[in-house]
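Omission of a single protein chain aside, the complex is shown with its protein chains in their original locations.
As written, the chains take the letters A and B, and residue 1 is the first residue of each chain.
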Amino acid sequence: MHDNSNSVRVEVTISNRQGLHARPVMRFVDIAMKYECEIRVHKNDLTVDGKSPMEMMLLEAVQGTVLALEAIGDGGAEALNELAELIDGKFGED
Amino acid sequence: MPLRRGIGVSSGVVIGDALVLETEESRVPRRIVPRDQIDHEVSLADRAFESARKEVADEREQFAARAGNELADIFGFHERWLGDVKPRKEIASLIRSKHYSSAYAISVFMRKYRRRFQEMGSPFLQERAKDIQDIERRLLHHVGGETRMELASLREPVIIVAHDLTPSELVALEKTKRLLGFATDAGGTTSHTAIIAAGLGIPAVVGLENITSHVSSGDTLVIDGLHGVVVVNPDESQRSTYAAEAKHLEEVRDTLAELTELAAETRDGVRINLLGNIEFPLEIDDCINRGAEGIGLFRTEFLFLEADPLPGEEDQYRAYCDAVTAVGDRPLVIRTMDLGGDKCHRGGGWEVEKNPFLGLRSIRYSLQNLSMFRSQLRAILRASVNGDVRVMFPLISRIMELRQAKFVLSLVMEELEEEGFEFKSDIPVGVMVETPAAAICARELARETDFMSIGTNDLIQYTLAVDRTNERVAQLYSPADPSILRLIRRVVKDADRSTTSISLCGEMAGDPLFAILLVGMGLRTLSMAAGNIPRTKKIIRSISLADAIRVRKRVMSFETEREVLNYLRDETRKVWDEI
Partner (left out) sequence: MKLADFVVPGAILPNITSTDRNGVIRDLVTALADAGELATEDVEVIAKAAIQRENQGSTGFGKGVAVPHVKHAKIPRIMAAIGRSAAGVDFAALDRSPVYTVVMLLSPPDQPEAHLQAMERIFSHLQRDQFRRFLRQAETVEAVLDLIREADEAPAG
């Protein structure tokens, strides 16, 4: 669905008990902002900007939700690595 | 033409053009700006984001030190949200494409955003609604008091139509001198906005349920506050009928105005003290102008309700000094904050209670929030040197509470003395008698107070077990119920047997229907909204004490509220046919 060859994609599952509430969103955005690349987060048909806390809040991501993270541009793979690690590590919660 | 019925809260008739305020809770009026102001509005919105973000950052730092990481995290999130470019872009595009004012664009965007959460329905996301509300409140606050400015910058005389009005919005509108009247979806006779409207004599109909969806700005409206009727776009005959009515009421008002200089004295020379009830010091002049001989009830909680941050000792001290200055050498009864119930300040810390009117409110709240209570008592005591200040504790339900409150007062006096402040060490201390418990134990309370004041609004709701703000049972709420009348009579008798003085405040004091009865019951001090003083005086000057006692004896023999009301209506009509 995207022909940008610069794009990388990874699937993650939200595993912390409270899901993507304010603090996890904050951690996520803080990491995303460090990178030059664009970060998109997909959940079903909904796509939001991973650097926008406003949009990230709209992801109804409770425990068990599968999200696709997509990075477009420089440092994309590295960014996704770090983000996936954050999510797999339950945002340091639980 | 359509006629809408609600609850009339202030007896006047007015005809004028409607101005409909937005019905969302933010109450930001829809405002379209001229093309050349668009850049300015965009930058206003940007600045609001920036200053709101800075404010949150400051608070986060404070909280991190005080309350640990969890709260700091929430603020951290708000900070990032406010730093996000996305909402700013969307708001800017609303301003550019629709020419909305910055405040309105923010409120439209936030409303849409909130709605998306509501649609999700997942309970864990509902939590977010609070965050979003908080962010919105901050933004609107920082968009430069503009919401209030808009209210304050009315150019033409208008009738305001809104879902609801807050007391401070009403006062801001009144100050423009362009408020003819108002009509709201929400509210009842004892809502605080209604009480203030009555006090200021602004014709108003509340509790109309859906008036906002039936009126557009620019419609012509008739507000008949006496009958609780609103007419939308009246036809010629309606218009002339109401115009005549308005003129007549004006004449009555003029006649009553002639009484201002005269004493409130029965024909056989019994003096009745008529005092004013106020929420803000700025209402005092109005009371005095209408013949009040002092202030019998200063509801100080209004200083707290919409204040953000809460007023500290110095802010309160200034407010009380303003009040003392305005009232001169007349008495000023300052009631300590009656918070809780339906009056929660924005300082937070309020827990959701199942039954707030039976919960932590009023004096109970004060005794559990000693630091607020302390600063209020300090401010009252410091202001007391300048005039005839008296302090009154609300919602006393047991003698213990009175003793505790008096003990705290004595400790605060000790403190002020140590610090070298002047204050009136023999400041009169009184209580509100507004719970059935206090009414029944009035004799004991009388022994430990200098004065007591019967607060009928709460006394009625607690005695009759009717929530005065619940529109479905509000009709059961009546001062004329025999149980209420007997309680009042009992309290007056108990007070008369002691050295404590007794007065009555609350809506009942200013209702012309009860004036004769209350005098007959032995009350000599009545405290009421300024607007009710002239007609009460008119009635008192038309009767004799013997008349009043005869009326009281008859009334006390009735078994139903209906009989009481019919009889009082007849008796009152004999002396004043404007009822």
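Note that in this section a contact is a pair of C-beta atoms (placed from the backbone, for glycine too) under 8 Å apart; a residue touches a chain by one contact, two chains touch by 3 or more.
Please read these numbers as outputs of a predicted model, since none were measured by experiment.
Visitor: Which shown chains does the hidden chain touch?
Guide: B
Visitor: Just to verify: which one of B:32, B:244, B:257 or B:400 makes contact with the chain not shown?
Guide: Considering the complete complex, B:400 is the one touching the chain left out.
Visitor: Out of B:57, B:154, B:385 or B:408, which is the one that touches the chain we can't see?
Guide: Answer from the full complex: B:408 touches the omitted chain.
Visitor: Specify the residue from the set B:318, B:374 or B:554 that touches the hidden chain.
Guide: The single option touching the absent chain is B:374.
Visitor: Can you list, in ascending order, the chain B residues touching the missing chain?
Guide: 367-368, 370-371, 374, 400, 403-404, 407-408, 411-412, 415, 418
One rule holds in what follows: only the chains that are shown with their structure count from here on.
Visitor: Help me check something: in the complex, which residues belonging to chain A touch chain B?
Guide: Spelled out, the residues of chain A in touch with chain B are 18-19, 21-23, 25-26, 29-30, 49, 52-55, 57-58, 60, 62.
Visitor: Tell me, which parts of chain B touch chain A in their complex?
Guide: Contact set of chain B toward chain A: 73-74, 76-77, 80-81, 83-87, 113, 116-117, 120, 122, 124-125, 127-128, 131.
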